[in-house]
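Of the protein chains in this complex, one is absent; all others appear in place.
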Amino acid sequence: MNLTRKDELMNFKMKTKQTALFIGFLFVFGMMVNVASAQKKGSVLIKNATVITITNGDMEGTDILVKDGIIAEIGKNLKAPKGAEVVDATGKFVMPGIIDAHSHLAITNGVNEWTNPVTAEVSMEDVIDPNDVGMYAALAGGVTSIHVMHGSANVIGGQGETIKLRYGADQEGLKFSEAPRTIKFALGENPTRVHGQGFNVQPRSRMGVEQIVRQTFDAAIDYKAKRDAYMEEFAKWNKRKKGDQPNPVAKNIRYDVINDIIAGKVLVHCHSYRADEIGMLMRVFKDYGVENYTFQHVLEGFKVAPELAKHKAHASTFSDWWAYKFEVYYASAYNAAIMNKYGVVTSINSDSEELIRHLNHEAAKVVKYGGVTDNEALMMITLNPAKQLGIDKYVGSIEKGKQADLGIWSAHPLSIYAICEQTFVDGTSYFNKANDPADMRLVISPEDDYELVVSAGRNNDSCMEGVFEVLGEQTHSHE
Amino acid sequence: MKNRIKYFLFVLLLATSSIATAQITEKPEYGKFAITNAKIYTITGSVIEKGTVLIENGTITEVVNGMAKIPAGYKTIDATGKSVYPGFIDSGTFLGLKEVEAVPVTNDQMELGKFTPHVRAITAINPASVSIPVTRVNGVTTVISHPTGGTIAGKATLINLYGYLPDSMAVVSDAAMMMNWPRSGKRGWWDSRDEKKVKEEYEKTLKELDEYWENARFYNSMMNEYESSSKGKSKPDKNIEWDAMRAVFNGKLKVVIEVDKEKDILEALKWIAKQKDASFVLSSVQEGWRVADKIAEAKVPCLVGPVLRTIARSYESYLTSYENAAKLHKAGVLVAIRTGETENVRNLNFNAGYAATYGLGTEEALKAVTINPAKIFGADDKIGSIEKGKMANLMITNGDPFEPKTTIEAVFINGFKIPMISRHTQLYDEYIDRDKTN
Partner (left out) sequence: MHKLSLGLLLSLSLFSQTKAQQLPAYAFKNVTIHTHDGKSIEKASIVWRNGSITDYGTKVSIPFDAKVTDGGDSLHIYPGFIDGFSEMAAPDEKPNTDRVEKPGEPPYDRSGIQPERIPSASADFSKKDVKDAQKEGFTSALIGLKGLMLPGQLDFFHLGGKDAQSNLLVSSLGQKGAFKNTRNVYPSTLMGTMYLFRQLWENASALQIKQQSYESNPTKNDNPGRDLTLEALYPVINKKQPLYFQADDKESIERILKLKKELGFDLVLVSAKEAFRYTDLLKKEKVPVLVSFDFPGKPDWKVKEEKAEKAAKEAKKDSTNAKTDSTIAKKVEKEVPADIIAFRAKQMSAYNDFVKNTKTLLDAGLNPGFSSIGLKWADFSKNIESMIEAGMTENELVSVLTENTAKVLGLSNQTGKIENGYLADFAVFTKPFTAKKAKLLQRVVKGEVYELN
């Protein structure tokens, strides 16, 4: 649970006489939560692999020693501590666990709170579904962490949650506890279609999208002044409780989140396609002092790569999806390579429960479309998404001291013939091809249908899952 | 201009011309070519380690081991260290029929009605679709583009990805009759239909199909009789739909049935067994591996894919979609690979690559995107391998075309050496070194 929210809650609980008791209870509960959702931290010695470190080149015939979930040593002829598992990785390749910066796996009941153009107050943290079998398929593709996001129906969407694929843990246990908070923004066709066209509520145009952002930020800033003034008054009064209690300015959860964005406590990930709207947001964020944000999809990012670099904005994109909407008709698979050349921190994501299974292959396509080096391509699915999610101190490369999120591959991961053989999260093996029971469902319902077959069509923009059905549009053609 | 023209000259050319349009302004080359010192994957024969391919006006005139005598007037392409493969064939796409999925008016793959055998995909192909150059520069030269929608959706076409009118693109104008087998059971957790209703709808559609088939069959025999001797008979009215079915009953047009579920595949096979006067192929076949033996027994070829798709049942192994093609092949089924794509048909190479990795092997996977589909669609006299007398559909690569890092260096379609330019490369050229201040 986030410290900032905890502090504010504690401040507000002035009413109850049991304030002290409540605070005590909260601390105790905090400890209990940690124990209840304790992560499995494993120890293992992986021997004799070609280790793709990402930050320090590729090392052949090298061992990785993991102790209690942390990479303890990288070198040759290492010795395993007593009781630690030893994995012979001769002829194999080990790379950091893949990080997907854009996913809608593991969400309960609704990817989009699509009824309002601004919904900063809702959060994926509240609705993580730990029983989504799709997470296992991702582990089987070498993915160890994912950024679970709100959909792209709203200009300012809900907060996200970065989780590790500790498949089998409960919703608390999946959380990447060190990860900063994030939030989803969306520009262009999606919000204008849902709100403007669908509900007859602004925004209906890209012009309106800008003003929704500004209007919301302005209102949040005004609220903050009033709320802060009240909190100060209240703190003074609360010391002795003499005189009249100050009239409360009620906490506005939505605006609190916006103010946290401005204060740099919440990283913005913005769904966007067209060059002009990408430029628009950079302009707006400059005005409000928001930094360290990532554009998602950003298929025309290559058209404003110099500007992205100048604003130190990051980009998370597809390897080669395009043309499925008009705003992506003038896109290019060379997008990532061009942005990368200009020094933009670029990652390749899936936004799909199909693509997430082979992000190594998606990264390989960036070599094809634009000639990035092998290491640059692999960085786009490891260290770069880690940077965009604010977790690069902990994961994203194989370095002493980092968390042991690793994938063992039968061949170089950029080869089409490479098979992921084993995936570790925090040094614990969560996927082992040699030991893979087919049925990996965590929760069995007696009403499960043996015969249920899902022939998924391609999910363009998973971000809009469920929205079209309610809008009354036909999305999936008979493919 | 020589074939050895450097890429940056293209860049210069393009930089000075208006890039904002979708059009590829470069013209392909045509005429006489000699590809020398190449590793040639003939597909139908053994691999030639170092050989020569001669192309003249659209046809492969010679395929030899070692150096061949190169006649005068031939442009030589030295392919030392490179490989030559037949152009890949995708057995199921909407390329040319759909343009932007989210914009309905740009999509022509579906006509209204449950039975529309008379509509022809070839009619609606847009030769200038932006996705066509994007696809062919990756080495996919030929695709099946097919209608979808009703139980009988219309006629698919087998087209080369170069031409200014669909007719000049067509390898086989009407390549197959497309059918969609009705889907038994629910489509997913979101399908809120009553179980009973689902069963009813399924059985109703099957009944309608049988009825339709019977009527069309009768129409055909009636017309056959009339045509053989019209003496004393009044001409029956033409029924444009049933008329389109005649080619099916006269053995001239195969029927492709798109079907996914195990149960439905078995039903379809049972139904196929009853239709002695037509010839069938299955498409998509997501759960084909579960009944591979039965499909092999029935000698029905399969257009398998996409390979890169999520698994069908939540309790099965994550590998089922990758291993499907291999399992069908091992059981003895003739397998071709399809993507089901529109703007990313270029990923056929990688669908085939995954099938290869997970049990099919590179050699068989190559066949699945070359000679196998050519055979299935009755075009193996023209395409699907590098053989003397066949159409010059081929690619020159610097390695295994299934590998993403491989560069496709040249592509020939019907003897035209295609400019390796697409919207994606044009945008790259414009923006890789953009004017920074404007």
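As written, the chains take the letters A and B, and residue 1 is the first residue of each chain.
Convention: a residue touches a chain if its C-beta (ideal position, glycine included) is under 8 Å from a C-beta of that chain, and two chains touch if they have at least 3 such contacts.
This is a predicted model, so every value here is computed, not measured.
Although one chain is not drawn, the whole complex shows that of A:Thr62, A:Ser103 or A:Thr119 it is A:Thr119 that touches it.
One of A:Lys251, A:Lys265 or A:Lys310 touches the chain omitted from the figure, and that residue is A:Lys251. What chain A contributes to its contact with the hidden chain is residues 9, 12-13, 15-16, 22, 25-26, 29, 32, 108-110, 112-119, 121-124, 126-131, 158, 170-172, 199, 201, 244-245, 247-253, 438-439, 441, 443-448, 450, 470.
Basically, only the chains that are shown with their structure count from here on.
Taking the mean of the C-alpha atoms as each chain's centre, chain A and chain B sit 37 Å apart.
Against chain A, the residues of chain B that register as touching in their complex are 94, 98-103, 107, 109-110, 130-131, 148-149, 180, 185-190, 260-263, 284, 286-287, 308-318, 340-344, 346-347, 350, 353-354, 356-358, 400, 402-407, 423-425, 427-428, 431-432, 434, 436. Those residues of chain A that touch chain B in the complex are listed here as 133-134, 136-137, 140, 189, 302-303, 305-306, 320-326, 329-334, 337-338, 341, 353-354, 357-358, 361, 364-365, 367-370, 414-419, 436, 438-441, 448-456, 458, 460, 469, 477-479.
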